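Following: one structure in structure tokens, then a few remarks.
Below, a portion of the complex is reproduced, with chain positions unchanged.
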Amino acid sequence: MNRLLPRALMAPAVATLFLWMIVPLAMTLYFSVIRFNLMQPEATGFIGLQNFEFFVTDPSFTASVLNTLWLLGSVIVITVVLGTGLALLIDAPFPGRGLVRVLLISPFFVMPTVNALLWKHMMMNPIYGVLAQVWKFFGAEPVDWLTQWPLLSVIIMISWQWLPFATLIFMTALQSLNREQLEAARMDGATYLQQLRYMVLPHLARSMAVVIMIEMIFLISVFAEIYTTTGGGPGDASTNVAFLIYKQALMSFDAGVASAGALFAVLLANVAAIFLIRLIGKNLD
Amino acid sequence: MAYLELKGIQKHFGPVHTIRGIDLAIQQGEFIVFVGPSGCGKSTLLRLIAGLETITDGSLMLDGRDITDAPSSKRDLAMVFQSYALYPHMSVFENMSFALKLAKADPAVIRDKVERAARILNLTPYLQRTPKELSGGQRQRVAIGRAIVRSPKVFLFDEPLSNLDAALRGQTRVEIARLHRELGATTIYVTHDQVEAMTLADRVVVLRDGRIEQVGTPLELYDKPANQFVAQFIGTPQMNVVPASQVPQLEDVCGLPVPPAGFVGLRPESVTIVPAGQGPFNGRVELLEALGAETLIYLSTEGGAQLVSRQATRTLLQVGQTVGVAIDADAAHLFDAQGRVTRHGAAAPVKVAA
Amino acid sequence: MARPTPFPTALVLRTIAAWLVTLLLFFPLGWLVLTAFKTEMQAIHVPPLLVFEPTLENFTTVNERSDYLLYAKNSVITSVISTLLGLAIAAPAAYSMAFFRSPRTRDILMWMLSTKMMPAVGALVPIYVLAQKASLLDTHLSLIIVFTMSNLPIMVWMLYSHFKDIPSEILEAARMDGATLWQEARLVLLPLGMGGLASTGLLCLVLSWNEAFWSLNLSSSNAGTLATLIASYSSPEGLFWAKLSAASLLAIAPIVVFGWFSQKQLVQGLTFGAVK
Amino acid sequence: ATELVVATVNNGHMIEMQKLGKNFEAANPDIKLKWVVLEEGVLRQRVTTDIATKGGQFDVMTIGMYETPIWGKKGWLKELKPDAAYDVDDVLPAIRNGLSVDGKLYAAPFYGESSMLMYRTDLATKAGIKFADRPTWDQVRDAAAKMHDPANGVYGICLRGKPGWGDNMAFITTMVNAFGGQWFDLSWKPQLESKAWKDAVTLYVDMLKKYGPPGSSANSFNEILALYNEGKCGMWVDASIAASFVSDPKQSKVADKVDFVQAPSAVTDKGANWLWAWALAIPNSAKNPDAAQKFINWATSKDYIKLVAKEEGWAAVPTGTRKSTYLTREFRQAAKFAAAEQRAMLSANPNDATLPKSPYVGVQFAAIPEFASIGIAVGQQMSAALAGKATVDEALKASQVAADREMRKAGYYK
């Protein structure tokens, strides 16, 4: 076997990604230590770590870190658990499976902004939203989702959107499960649940690792949904780190602080990634 | 009453009719060996018994209970798959202990049993490896180990030793026999190895094309095959079966009642080489195979028959040489035109020593 | 005579459960579709209207107001090209990692993913400046580059995971049969990894299609995608739901239709019977 | 031909402009218009990034009264030099002031708006309320209490609650102004814990909690418009542009049951209603400044207004920019809110919007670069107070801290 071949095959991906990473990263590093507000580009100069200091002393900072982690954790748990369930449910043939598959993955096709507007107005509005009507139908007081449960609402929207992603990946992965292994397990006396526990889930482990890592990356930088629905509020109840950065970058136009925030987000993502990789990494190979 | 009873079992894979009506009654504790040509339906039959395939027609009784539709996990059988079907994400130890773990056995007991099985199968150094880090034979041994740590009602082995070297195969065969003696579990064993079939079986079932050709003890099949197929299938090298017309000497000289258009069956050991002209007919040496302890001599006779002779000595013969061929007419089996046996030859001589 | 099969209770239960869940999850989207055919007043009616006289008015408006076809064309160009380009770069890398074991595989995977850790807003100014310097603002190329690069790690991850499920011996057999790398990929890997490739491609297509941040910021009048079209319908002044729904429906329709057609491809090639 | 890239907001008036653009193209065959139509928040990000990095993607930008003075001062915008036919003096002075720096005009107003109180005549009659031309907030609160009837799906008053400097803070600032408050004193110290703020915010929170619709903290203009059109709101104080929507029977169920008065006052009526204009400007990085000037001349001219009137009727013309519009008889007849709007527009003065003297320009904002982030931070605190996640005092205290932080960072004081 040609020892160079594997590297040659990887080279384009590695090289382009390296460029894609290093240039913005270097610039961001630079911006993070200078004064740089888009609205006042003339006021510039090296200011050391002041941008970082300003970012982490933001009154919403602690809450935003916690919210980020909450959002991350709950959406991942919800999508992975339900996604596995759904994938299992539609793995075996039944009438209309093809259509069900398509309908199930459709929410992923909806753009994040539309998703947010859809939930905010048509579903969760406490007066004319569909949910409110359902609550009323059962004689209950409609829930004022975005005010009472802002973070939960965001979690619901995002889970709704990412569930199809998990389902799709698990669905394809399930198909490569060797039938004979299941048969062997049955011979060993495994009930359906035990087959799930010992055969199917371990088989899905790699896909789960992939889903979790990819979702983590996306979820850590979610802001469009928050911007559109709650604007991070009430208070900082639904502000996450990405939204905090977004506020700095595109609402206050402070590129310096935003860069510092972005670097902090990279740090946070790395911490989360290292934690997750500890947890699930061995499933990757 | 039979312990495991197959009644008119049939199996279709779509248009392919694989099992064409199997009736078989197996007693508790019996060791049954299935043999038959590749593709005749042995694995399918095991899988039907295991409940891994639905039975198209017929019924299956275990211990007086109809289990035709019972789920596999409720049948309490252990099976060694022909393709191993190891759990790829589990170590060897976990593979072997899985069934016991499900049965909620005591961990100490599990450890004990698995280690014992691993010792028997020379797997001890590999207990922590995963299947993909094992050689073919090691994988097969894990598959065996997975079955033998259990004490099921019925063992199903599908060519369990095919990838093992001779020494290990002999050793494992002895262990399986011992296990069978100790547990007294009913065992169904598929093999292509004559030695395994002859030494392990209480009864051998010869299958062909999804049907049973003959059932009997190993020596019964060897000595009294019901037809030409069984005669040729049991014993290696194969019995020589030649059209009677090619060896007229048999009828003429020895006076055997050869059926018209029939066949004569001669085991290789019944064919001996004598100096040219000294036997009833001559033959040409086509091929010589020296197997160490014995030698196989492939001959073509003047009458056009192809014969194999087996002798326990080396030979100085050369390919192409003409030799005399002697035949033990007593041992000759005779078959009619349809291959049905009309006369059984005498069994091999018995040494009365000691 | 074959034995009668028992009544498939499990099948019936499965069917009902699957359809229930599906309808529940699809409901919001279905509602969006309904709304697209309502007038603005019907859209905010209390209680919500299920039965109404559908109107195409919103679609007409959308079409009048903006050049839907231009946006759609941009979306198709950028997302399709970036997906294909991404697959072309990611598949060899994933193949290499999945089938040529290396102790560093996991690190490389992690590193690739880490290139996505920088929040897009954080990188906006640098990328914007770079694009401007390269005169790439408002071009398809800039969007294609950005989409490809930001989807690349995900593609590698997903393909890696799918390829890993294919027994490497099958590919080795092809190599022994004298297949060149390209033949091996086309004749063996592609059919066996179809499900993975299709789902990866589909997901990345969707991600590019829906990408709003970069397409909004890097494009203006020439290269704008449907995601930017949507941004012009969530107006802060004036009622917009029916129109927004119509615009959204138009924006996602191509990809949904594509998804429907490609769903058959989502079946992973079965490797049963290939290896012991 | 020259391609002129115009970035604009997706409000109704601008969409109309897009449609009528072909008239401009017909008159100027060498110019071709390319439109970038975006939602307000997105547009603001886009143009700011572009102008600050000298991206040069746009020839004409639609910007507001907040950006114009800031950018004009920095020299990012080209000074507008309209021709004589344009009649600059016809532009409403308050608007013109807000768009000029040192007497130089940097953006031409396309349409302007103020805020006013809209109410339901039928509910008011039923409750026996008669509104003065400029009611006080106390009166409004009492009226809200009387109109409030949630069992029948009617809420006394709807007000903005979604955090954002252009969302809830635009409204709250006018309310604070009416209570005699301001954002910064003359030494730029934030005044968020002053009595005026406390009174205003307390009333705001109280009133909305008691007589407002559920979900207020996520409501902004659009959400409330939907509620109002469905007949869910007794009163609403918001942009005057809303008037044309709520009285349009095509989208409003209560079109014939609405009336308009001036935004409420309390201690003063100074700054009680806001002033905003969307204006067209030419960035310094524009590739075709001459064509851009031509376009702006056309789009903000009297003739353009007449063109709209001809095509769509007088009720649909962009308002709030020119005195001449309000003098047109057809317009006064067609738009029943015309009078109220004109009065509101005239009463607002960005240069003198607060009772105590303030160092900043702007009625419902302070035209300094730092305001956006302060506005956002404070807006979040207000929504927290509204949602009951914090008391008013807590929220104001936190707001003061946030504002102080920003001002200190920007170096207004040590």
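Letters A, B, C and D name the chains as they come in the text, with residue numbers starting at 1 for each one.
One rule holds in what follows: a residue touches a chain if its C-beta (ideal position, glycine included) is under 8 Å from a C-beta of that chain, and two chains touch if they have at least 3 such contacts.
Given the structure is predicted, the values throughout are model-derived calculations rather than measurements.
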Subunit stoichiometry in the structure file as a whole: A x1, B x2, C x1, D x1
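Definition applied: only the chains that are shown with their structure count from here on.
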Chain labels contacting chain A and also chain C: B, D
Chain of greatest Cα-centre distance to chain D: B
Best-connected chain pair, where connection means C-beta pairs in contact: A-C
Whole-Å separation of chain centres (CA-atom averages), chain A against chain D: 36
For chain B, residues that touch 2 or more chains besides their own: 83
Numbers and ranges of chain D residues touching at least 2 other chains: 41, 45, 49, 53, 153, 226, 230, 232
All chain pairs that touch each other: A-B, A-C, A-D, B-C, C-D
Residue ranges of chain C in contact with chain B within the complex: 1-3, 6, 276
List of chain C residues in touch with chain A within their complex: 11, 14-15, 17-19, 21-23, 25-29, 31-32, 35, 44-48, 89-90, 92-93, 95-97, 100-102, 105-106, 108-110, 112-127, 129-130, 149, 152-154, 156-158, 160-162, 164-166, 181, 195-196, 199, 202-203, 206, 209-210, 212-213, 227, 230-231, 234, 241, 244, 248, 251-252, 255-256, 259-260, 263-264, 266-268, 270-272
Of all residues in chain B, those that touch chain A in their complex: 50-52, 71-73, 76-79, 81, 83, 85-90, 98-99, 102-103, 146, 150
